[in-house]
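Worksheet: the structure to be examined is printed underneath.
The block that comes next holds chain A.
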Amino acid sequence: MPHGEPLLAIRGLNVEFGLPARPVRAVADADLTLAPGEILGIAGESGSGKTTLCAAVMRTLPRTARVSGRVEFAGKELLSLPEREMARLRGRDLAMVLQNPMTSLDPLYTIGNQLEEVLRERRRGGGAGRLGSAVEVLRRVHLTAPELRLRQYPHQLSGGMRQRVLVGMATAAAPRLLIADEPTTALDASIQDEILILFRELRESAGTAVVIVTHDLSAIRRLSDRVVIMYAGRIVEEGPTVEVFRAPRHPYTQALLASLPRIEEEEVVLQPIPGQVPDLARLPPGCAFAARCPAAIPLCREERPRERTVGERHRVFCWRAGEGAA
Partner candidate 1 sequence: MSADAAPPMVEAIGLTKTFAIPAATLFGRARPVAAAVDVSFRIPRGRTFGLVGESGSGKSTVAKLLLKLEAPSAGRLLVEGQDIFAQTPAEELAYRRKVQAVFQDPYGALSPRMRADRIVTEPLRAHGMDRREAEARAPELLRLVGLPPDSARKYPHEFSGGQRQRLAIARALSVDPALLVLDEPVSALDVSVRAQVLTLLREMQQRLDLTYLFIGHDLAVVRYLSDTVGVMYFGRLVELGPARRVLRRPAHPYTRRLVALAAGDAPLGAVRLQGELPNPLAPPSGCLFRTRCPYADATCAARLPEMRLAEPDHLVACHHHEAVAAGAKAETGPMLQEA
Partner candidate 2 sequence: PARAQARPPLTVAIGTDLITQDPCRIAGGNDYFFFANVFEGLYGPDENGKPAPLLAESHTASPDGLSYEFTLRPNARFHSGEPVTAEDVRFSWQRAVAPETRNPRASVLVANIADVEVLDQRRCRVKLKQRDASFLDNCGEYWYIISKKHAEAGGENPFDRQPIGTGPFAFVERRVRSYIKLRGFEQHWGRVPAFGEVTLKIIPDDQSRVAQVQTGESDIVTNVPPVLAAPLQRLPNVQVVRAPSFQNIYIAINALNGHPGLRRADVRRALNMAVDKAALLRATMLGFAQQLEQPCHPDIFGCDAQVTPYGYNPDRARQILTEAGFDFGRPLKLLGQGTGRVPQARETLQGVAAFLNRIGIRTEINMLDYGAWISVYGARQKDPSVDMVFANFTDYNADPSGRLLRQVRTGATYSWYSNPEIDAMLDRMNDFASIEERRAFVRRLFARLHEEAPLIPLWTVDSIYGVGRGLSWKPTPHVSWPVLWNVRRAS
């Protein structure tokens, strides 16, 4: 496990949307650190603020978003950085792969044109030494016939190919931090694996730290060192992947893992989480999961749970976490 100075440190991050009178807190009081070369998985219910969190780090939130807190990247506070300097960081030190591979390439230019554009920018940034040519970039992401691909347009490539092109672009300069927002959701199982392998290789070869957001828990389990579980805008559990999967401490994490299809005695078993996700604009005063939680006690409904450390670097936000697994 890498130690020492964190690469990324998020402190008390809040992101709000909507009218100030009735705010939607997409991210609430998020604290998170990431060491260089570490792979972090983020999972959680749809709409729980995963994308928003990533966008806040990259500073690509829409103008309507209200952001507070601190985001430190290699000692620099990003939220207060002038846009000019932020733009210089993007792509070179900080890169991101967006949620939708099908539409993340400009349909009007060839792959080569777009890739060259990125490379030109990187060279200007001084990363010339390790860049290599466009063909090499494509080869690095295991794209067959790279010379041909350079001449093709995005719509002539399959989703998996496009995704790999995007990853190639984002990793061209071996950034220090790569954020991948659901990079595999739209893909076939086989291509999915390819992408995950790429991230792993990147960490190995360039020491890149990776944040991967996904619904696919098995991807997280196989790839990441650490995992963050979010619910209704808040981090509810965070810890080493192995430990969280082995012994989840938050009831939501437990329920999430339990809702995956399981095979018991030749039968597939499903265990859905009862109830509905709460409305972010009308959150109850206590724990947001309380209404669906089998272990909820009156306190859960009244007061928001505080952070509790339950193992090495394993923390959880649940009043009952201390009492052992529910």
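Picked so that all candidates are chains of the complex that A comes from, given by their letters.
In this section, a contact is a pair of C-beta atoms (placed from the backbone, for glycine too) under 8 Å apart; a residue touches a chain by one contact, two chains touch by 3 or more; residues count from 1.
Since this is a predicted model, take the numbers as computed values, not measurements.
Between chain A and the candidates 1 or 2, a touch occurs in this complex only for 1. Put simply, chain A touches candidate 1 in their complex at residues 45-46, 144, 158-159, 188-190, 192-194, 196-197, 200, 215, 217-218, 221-223, 255-256, 259-261, 263, 266, 268, 270-274, 276-277.
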